[in-house]
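Only one protein chain is missing; all other protein chains are in place.
Each chain gets a letter, A and B, in the order it is written, and its residues are counted from 1.
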Amino acid sequence: MASLSIRNAVKRFGAVEVIKDVSLDLKDGEFLVLLGASGCGKSTLLNMIAGLESITEGEILIGDRVVNDVHPKDRDIAMVFQSYALYPNMTVEKNIAFGLEMRGIPKEERNKLVSEVATMLQIDHLMDRKPAQLSGGQRQRVAMGRALVRRPEIFLFDEPLSNLDAKLRLEMRTEIKRLHKELNATIVYVTHDQIEAMTLADRIAILKDGIVQQYATPAEIYNKPANVFIASLVGSPPMNFLKSRLEKTDDDIIAHVPLTRDASGPTLDLSLKGYDSDLSAYVGKEAIIGIRPENISYTEEPVKDGHEVVTGVVDVVEPTGADTLCHIKWGINSVLARINNTIEVEIGDHFNCAIDMKRANVFDPETEKRI
Amino acid sequence: MASVAARMADRLERWMPKIVIAPGFLAILLFVYGFIIWTAYISFSKSRMLPNYDLIGLRQYERLFQMDRWNVAFTNLLIFGATFILVSIIIGVLLAILLDQRIRIEGAIRTIYLYPMAISFVITGTAWKWIMNPSLGLETVVRSWGWESFSFGWIVDQNMAVYALVMAAVWQSSGFVMALFLSALRSVDQDIIKAASLDGASTAKIYLRIILPSMRPVFMSAVVILSHLAIKSFDLVVALTNGGPGYSSTLPANFMYEMTFRRNEIGVGAASAIIMLATVVAIMVPYLYSELRGSKNV
Partner (left out) sequence: MSNLDIVRPENSSFHWVGRLLIWTILLLFCLWFLMPAYVVISTSLKNLEEIRGGSLLALPHELNFTAWTHAWNEACIGVQCSGLKPYFWNSVMMVVPAVLFSTMLGALTGYTLTKWRFRGSNIIFALILFGCFVPFQVVILPMAQTLGILRLTNTVYGLILVHSVYGLAFTTLFFRNYYVTIPDELIRAATIDGAGFFTIFFRILLPISPPIIVVAVIWQFTQIWNDFLFGVSFTTGGSQPLMVALNNLVNTTTGVKQYNVDMAAALITAAPTLLVYIVAGRYFVRGLTAGSVKG
């Protein structure tokens, strides 16, 4: 296994810059997820690591070797594709063995390695079948087997689960996580699914328009999203955003959230005491307050320790089973709260919300960056 | 040393696509485009029996258009082309729609409609020439049935010989048009048909108002392919009427052959070939352009 370094990588197709100055470092054995919407450049970046796309500027290192001009077959990487890309004319066994054969590994050793991997992935009973005779999940396993058997320095996954149905996807997600731990493999994994990213990754790089928006651990990305884009991308249902004006009191900074269209009208006042950055530059100015739905809970008490308590009117109720999603109106603001399903709510109810402001985020309204 | 060899192999690998494509592409470049230029050059030269490279401008084209034989051939092409395309499409569409009505032995009928496409125009011409034989052919048969005035002597009639060509060409090609439309009918979105029938449209209305209008591209393809066939038509004429009576049923392709290989008028032959190419280009280029542009998104 090896580490991976991407240094100021740029990719241009003609005049179009698809990857703009991307730098990432990944330690040996870490799991990196490239997360973003389609067209953000994540697949291009993966193909650059694989050597399937050339690098316009910058360099990519696998271990301490610069691989810019190294042919894909010599980079010691393996890749699992979204469509699995199994060779349709070959049996499962031949599919898995093909890469070994191309590398001139003798037949006996090939057979040994293939059967080891097949056992590990529980596909040994399928060895003589052709890809067309396999189910989606089985094809996925064969595609993984083809990568695993080579024992490469780095594994690359290009949206490997997106063609599976929901149940299989969960199963394979767990499988990939288990394999990562067992093999202690270095993995780069591309997905547009934020839950996949959160569950699998040691580190997540979020891309938008070819720029890395944030490169951090899943926890940090969830708790301290670098900007409004990430805050709304990660987490489901997404974060609530409230426009406010910050004001300083004696020992506190208060965010005033207007409740009417009239700027001088009544406001909802939320304390930002103990926020992890210095907010003094924003006193007297506008700021966006971000509150995750699970940080708004129901309370019967008018006051709850460490929380702000606000009363709102229930607008829509969406039970999801474990939780109930409650759309609540605070004046002109509409927020979403995720509450326990034991609490019975109906449309039109007055609802006491306890807001955990310790977990709130503040964003600059101009740059949309986290303060 | 090993790494030098490896680098050489890498470089070779990188050039491989171009190396592989080169022979075929160069052959086409030479044998299609090079030859077109050569023919064009000859058409501007004073070549007669042998190629002559002295340019004389448009003189050969002037001579070409002064020849009655050419004007007849070109007029014939317009008549033949228009009638052949129109009739083939009408029959092809009709048969496709009828075959689309859950016909039990559709496979067998389709096979019958399409077999002429596997046959050469020379054979088609030979067969129809026999059928249209004025003394022993269909004419005699129908007259013996009691229709005394029936006349089917098209191939010996100056004014009708072109339509004899149309008859045989339609017989050969309308099955193909049927196949083209049948496969298009099969790929029509079923939901649209269901929606239309829920809206109360009758079967005939659904075909006329919804399905056929949605097949404009197929009509386009059919027209382009058939006109291309018409312009290239050579062997059918040779086998069926041999251009006669006189030269009343010559087509440009036959004119070109006659001038080039029989009458030692290479320059005029080349000029007529260029006119044929220009006609094809005028039809094909817009079509190919739209086709290629459409498929670029895939």
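Definition applied: a residue touches a chain if its C-beta (ideal position, glycine included) is under 8 Å from a C-beta of that chain, and two chains touch if they have at least 3 such contacts.
All values derive from a computational prediction rather than experimental measurement.
Engineer: Based on the whole assembly, the unshown chain contacts which displayed chains?
Structural biologist: A, B
Engineer: Check the options B:T75, B:S151 or B:T203 and report the residue that touches the missing chain.
Structural biologist: If we include the chain that is not displayed, B:T203 is the one touching it.
Engineer: In the full complex, which bits of subunit B touch the chain not displayed? Write them out.
Structural biologist: Considering the whole complex, subunit B reaches the absent chain at 13, 16-18, 20-21, 23-25, 27-29, 31-36, 38-39, 42, 51, 91, 94-95, 98-103, 109, 111-124, 126-131, 133, 136-138, 140-141, 144, 171, 175-176, 179-180, 183, 185-186, 188, 190, 193-194, 197, 201-203, 206, 211, 218, 221, 225, 228, 231-232, 234-235, 238-239, 242, 252-253, 256-257, 260-261, 266, 269-270, 272-274, 276-277, 280, 284, 288, 291-292, 295, 298.
Engineer: Touching the hidden chain in the full complex, which residues of subunit A are there? Just list them.
Structural biologist: 47, 50-52, 72-73, 77-79, 81-83, 85-90, 98-99, 102-103, 146, 150
Everything that follows uses one rule, which is that only the chains that are shown with their structure count from here on.
Engineer: When the centre of a chain is set as the mean of its C-alpha atoms, what distance in Å lies between subunit A and subunit B?
Structural biologist: That gives a centre separation of 58 Å.
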